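Note that one protein chain is taken out, while the other chains of the complex remain in position.
In order of appearance the chains are A, B and C, and numbering begins at 1 in each one.
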Amino acid sequence: MREQICKLVAEKLPELAGVVALRQTAVGTAPYLFREGDDLSQLVLEPRYPLPSVVSMLQKRYPEARFGVVARGCDARALVEMAKRNQIDPERLYLVGFTCSAEQAAECYCAAPAPDTAGWPQAMVVGVPVAGAPPNPLVAQYEEMSLAERRAFWQQQFAKCIKCYGCRNICPECFCEACALEDPLWVEAGMLAPPFPMFHLVRAMHMASRCVACRQCELVCPAHIPLTVLYDLMRRDIGELLGYEPGADIAAAPPLSLTLADGMVHGQDQLL
Amino acid sequence: MTDTFEPKIVAFLCNWCSYAGADNAGVARMPSPANVLPIRVMCSGRVSPEMVLRAFRSGADGVLVLGCHIGDCHYISGNHRTIKRMPLLHNLLSYVGIHPDRFRLDWVSSAEAPRFAQVTQEFVEAVRALGPLAEDGW
Amino acid sequence: MTNSVPEFSAHTNCFLIIGSNTTEAHPLVASHVMEAQQRGAKVIVVDPRQTQMARLADLYLCPRPGTNVAWLNGLMHVIIAEGLQDASFVQERTEGYEELRQVVMTYPPEKVEEISGIPADDLRAAARLYAQHKPAAILYAMGITQHTTGTDNVKSCANLSMLTGNVGIAGGGVNPLRGQNNVQGACDLGGLPNVYPGYQAVTAPEVKEKFEQAWGVAGLDDQVGLTVTEMIEGAGQGNVRALYVMAENPLLSDPDINHVRHCLEQLDLLVVQDIFLTETAELAHVVLPATSFAEKDGTFTGTDRRVQRVQKAVEPLGESKPDWQIICELAQMMISGSRFQVPNLQPETWNYASPAEVMDEIAPVTPIYGGVSYERLEREGSLQWPVPTADHPGTPYLHKGKFSRGLGRFHAIHSQAAAELPDEAYPFTLTTGRLMFHFHTGTMTRRTEKLAQEVREAYVEMHPDDAARIGLDGAERVRVASRRGEIELAVRVTPAIRPGVVFIPFHFAEAAANVLTHAALDPDSGIPEFKVCAVQVEPVT
Partner (left out) sequence: MQYENVRTTCIYCGCGCAINLQVLDGEIVGVFPDPQHPISRGSLCIKGWNVASFVRHPDRLATPLVRQGEGFREASWDEALQLVAERMGAIYAASGPQSIGFLASAKCTNEENYLLQKLARTIVRTNNIDHCARL
């Protein structure tokens, strides 16, 4: 698969300013902008980095340039949500998609382990798509838990938070210049794990229509807080209540910015 | 304990409908619980989840958001936002163990003074039955 | 550290964390501890402040500051009394057990409770947890070392670890968490008055000879030099007339800084090489602009003896130069000038093309770094010393099978009081430390908006009972005074601190905790007693 991707990247590079992908050197692996003439034998697919955020930054810095990106399923979904919020321009992006393995899908509880190129102006997928993996069992177990049990669970988890902001920093959908999480109106400045988890609840609300389940936030969390359980629940709700699936359809507008007349709500009885 | 417990309620009231409704309830001398701290906002759509959460953090035992009925919004579609995001918040609270009955979204027009009295009374009773939020450990 | 950070998440079954605000001061070590906790490892935290780590712990003990030896002895008392020690380890690998036993048996938990304030039953519980969950790691930070009894405290930790056979195994050991990024490396490479690189004593004739040969000089100084505190004291007395400071800020970091300022002002020449005009640099005669870490190459050695690369990312700002280059250029000028008696030295010997070349010079003269090279670091990511040869894999944990001196020695130690205890005039015990959001003297972090916005100004933490005692009555600012000076700052009332103790972070120049601290030193290590001094607190109205 890597060879196929490299071949495709090599073919496309002459017409692009560069391709965002991971580069492996002696000292480590990290995002890199491959340009024509670069050594593509250094292009690798692991580990995970938020490449969509790199694309966004490059496109903003170079508003005329066309880039390519080597993206897995969740990266492509993230790019879809970013496009809707003017963080990337799909017209200036060539998507080199690749499929994750069944093992990887299981590890991430990923429902869609291959990029969906529908709606993308220019895209290509390498690899044979595998079936989606079942959801995180913790999400199902959640229904069984009493309010007291849920409270105990999250109190224990949130007490570990060291306020690194890593979950926000790594998130491709967190791009606001001014962040509510840094506003002392909402989140206490300078306090580690305050008793009421404003930080996490505010972030969960903000993720509701954006989270594409890339799970980078959980991977980056030094306190190992299972953040995606909360985000999975919110994503499920937004599907059930507003009929919206983040990252699925580049043409579907984000639901919370629409009026009822735009047809984004199943019926208000259900909501109240 | 819950017999004597007087819950603290924060109510976000839309300027054009619910606040006027509350006003009229007062003018008509309808019985109104003293537990409710009203906060006037220009539109229920202005009430962000952050504001509701902060009310809880600051010691509210229950939070009420009242706006114009759908279709009556002074800003045409302001309360369309309310109706979309408040149910999400309602669920989120329950996911972290805050009883869903501590939060209520409802519509009260300026002509519905009795309804204002009824909704607030019901809500105060519901929260009173739940006891202080602090006892839940949040 | 005797052991490695990754062992904590992989192997450790019990953590005894002493005087370390781990989640704030060493967050990524805390990450490994929290992961271990998820698989069932036990955590005991001992600290006069109920830190976040303490709140996450299975057991939290809150001692009076300065009573570490007493409660550590008490812990060993319980272990020996209940037969929980590792008898075969003690038998085969240690000496001095009998002396230790005799001393610690005079510290029954009830007596320890009187000294330290730790309830006897909590102490028993801690002893059992620690002794019965092997491998057990002791993690400590400045709460152990910054005392006049710092060396005794460290030895007591070693006693406890050996007594339970936790030395020389993965996931165990005695693990000081080093506060600054390269404090380990600065020690390793001879930034100390008594040793050459690799902890080779300056007083040993064969070592001196070796370095004279390696460096092509004769007549190296064979007397132990002055420590920081002694140099500053010497400046005040006129014995030290020139001080060259590379990227340090003693005017904020040292104890009793009013006195430090007075001493530095007496110098005929103060040279400061730094990236910002620090409080110390403001007093200098010459200030040399250095580059930041992002503008230079080199290596740092982390707390678990891990040598890792620093890589240049961007070009130096303005005319600033990397510290290594400044030193080389200065050395060449000093040699070419006629003032110094350096007949054998040639300026050319200071022509290093890169830090890699410096490392190539370090390795042959520094046995613990013998196998370190940039080429290996690139290939292997990091190397943990001792790594004596090019084909040695490095050493994740020390003392496996054998101590460097042969048998591990127990030190029978009695508890001693801190140098300055609270009294009627100064009724509170002040302890100092760090915050999550700032680093050391704040030179860099206070200029980083994302960090500064979290905590903008100094504050003192105080227990609600104490706040009532001083009649705080809602006042937001207090004056804190010691026998050495006073500062005014905000107050935060919190139950998460021992009554009678107040805490001030030392990052803030405008309300510097070190105006208050005193320069009483540990006689062996020369470390100041930052964790205990007596202060009074009064509301500012």
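The rule is short, and it goes like this: a residue touches a chain if its C-beta (ideal position, glycine included) is under 8 Å from a C-beta of that chain, and two chains touch if they have at least 3 such contacts.
All values reported here derive from a predicted model rather than from experimental measurement.
Chemist: Please identify which of the visible chains the hidden chain touches across the whole complex.
Modeler: Counting the whole assembly, the omitted chain is in touch with A, C.
Chemist: Just one of C:Leu84, C:Ala331, C:Leu421 or C:Ala490 touches the chain that is missing; which is it?
Modeler: C:Ala331
Chemist: Which of C:Lys155, C:His259 or C:Arg306 touches the chain that is not shown?
Modeler: Answering carefully, the residue with contact to the hidden chain is C:Arg306.
Chemist: Tell me which residue among C:Glu113, C:Asp274, C:Glu420 or C:Glu461 touches the hidden chain in the full complex.
Modeler: Considering the complete complex, C:Asp274 is the one touching the chain left out.
Chemist: Among C:Pro109, C:Gly236, C:Gly298 or C:Pro386, which residue is in touch with the absent chain?
Modeler: Selected residue, touching the omitted chain: C:Gly298.
Chemist: Even though one chain is hidden, which residues of subunit A still touch it in the full complex?
Modeler: 17-18, 20, 23, 27-33, 35, 47-50, 54, 57-58, 61-62, 65, 162-166, 169-170, 219-222
Criterion: only the chains that are shown with their structure count from here on.
Chemist: Can the chain contact pattern be summarised as a line, a ring, a star, a complete graph, or none of these (other)?
Modeler: line
Chemist: Which chain pair shows the largest tally of C-beta contacts?
Modeler: A-B
Chemist: Just give me the whole-number Å value for how far the CA centre of subunit A lies from that of subunit C.
Modeler: 40
Chemist: Could you put a whole-Å number on the gap between the CA centroids of subunit A and subunit B?
Modeler: 34
Chemist: Which whole number of Å gives the spacing of the CA centres of subunit B and subunit C?
Modeler: About 53 Å separates the centre of subunit B from that of subunit C.
Chemist: Name the residues of subunit A that each touch 2 or more other chains.
Modeler: Residue numbers touching two or more other chains: none in subunit A.
Chemist: In the complex of these two chains, what residues of subunit A are touching subunit C?
Modeler: 26-28, 159-160, 162-165, 182, 189-190, 192-193, 222-224
Chemist: Which residues of subunit B touch subunit A in their complex?
Modeler: 49-50, 53-54, 56-57, 70, 76-77, 80-81, 83-85, 87-89, 91-99, 105-106, 136-138
Chemist: Contact residues on subunit A for subunit B in the complex?
Modeler: 142, 147-155, 180, 185-186, 195-198, 201-202, 204-205, 208, 230, 233-234, 237-238, 241-242, 255-256, 258-261, 264-265, 268, 271-272
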